[in-house]
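For this depiction, one protein chain was excluded, whereas all remaining protein chains were kept in their positions.
Let's look at chain A:
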Amino acid sequence: MTYEAQFYPGATSVAENRRKHMSGKVEKLREISDDDLTIILGHRVPGTDYPSTHPPLAEMGEPECSIREMVEPTDGAKAGDRIRYVQFVDSMYNAPSTPYFRSYNTAINFRGVDPGTLSGRQVVEARERDMEELAKFQLETEMTCPALACLRGASVHGHSLRLQEDGVMFDMLERVRLENGTIIVQKDQVGRPIDKKVDLGKPMSDEEAAKRTTIYRVDNVPYREDKEVLEWVHRVFEQRTMYGYKPAVQE
């Protein structure tokens, strides 16, 4: 019998979406070209080579090491790419993903990544081409709604603010805007204006966002109604508490 990871408890749509994000088996909703991705990330000029911090591993003459032999380097590591980042901000108003579920998706499904999780943003550092692979994956799939999620390298404020009148998550730098029903990127993730406008496609409707979100909300899928999830949180809490208490040792 082949083991299949279950990833997450719960019977609600939110729990189901969480399972999907962790498993990486998510629906692709849009196409982002490599050049467009490069432009909005803002790390290098589209079409240029990846800057490197060391020669390709094959030319390095590395010492013998059983671990090195066991672990296949990522493409970015093989080539000696520099470390770069991608940082997402996801609205609290039914954005499809959240910082922790972006991190889980990254850590479970990609290698050579260093995800960092905060309340308002989620940053992943990795070799540049490896980072681009996961950034493209998350941008193109149901993990992202272009109106309710945004690449923000700096000035990340906005995830918990009320939405703008047009349903776009507030951004003090207005990196994206709604234009003729689609989301147009006009600044890279740090906030520098870009020469070419990048079209990220249509925002999710309110109904679609509510269906695809991984956030429990009282006006959609209330947290308190997902009994199994609460039960598992309690279980984790209880076991960690008892591990520190070690009553058996005291007896």
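Just so it is clear, contacts are C-beta pairs under 8 Å (C-beta built on N, C-alpha and C of every residue); 3 or more make two chains touch, one makes a residue touch a chain; residues count from 1.
Basically, contacts and distances are computed from a predicted model.
Undergrad: Can you work out the missing subunit's protein name as recorded in UniProt? Choose among "RsmB/NOP family class I SAM-dependent RNA methyltransferase", "Methyl-coenzyme M reductase subunit alpha", "2-oxoglutarate synthase subunit KorA" or "Zn-ribbon domain-containing OB-fold protein".
TA: For the chain not displayed, UniProt's protein name is "Methyl-coenzyme M reductase subunit alpha".
Undergrad: Which one touches the absent chain: A:Thr38, A:Thr98 or A:Gln189?
TA: Reading the full complex, the residue touching the unseen chain is A:Thr98.
Undergrad: Which of A:Ser23, A:Thr117 or A:Gln186 touches the chain that is not shown?
TA: Final answer for the missing-chain contact: A:Thr117.
Undergrad: At which residues does chain A meet the chain that is not included here?
TA: 18, 92-93, 97-101, 116-120, 155, 157, 159-165, 167, 170, 172-173, 191, 214-219, 222-224, 229-230, 233-234, 236-238, 240-241, 243-246, 249-250
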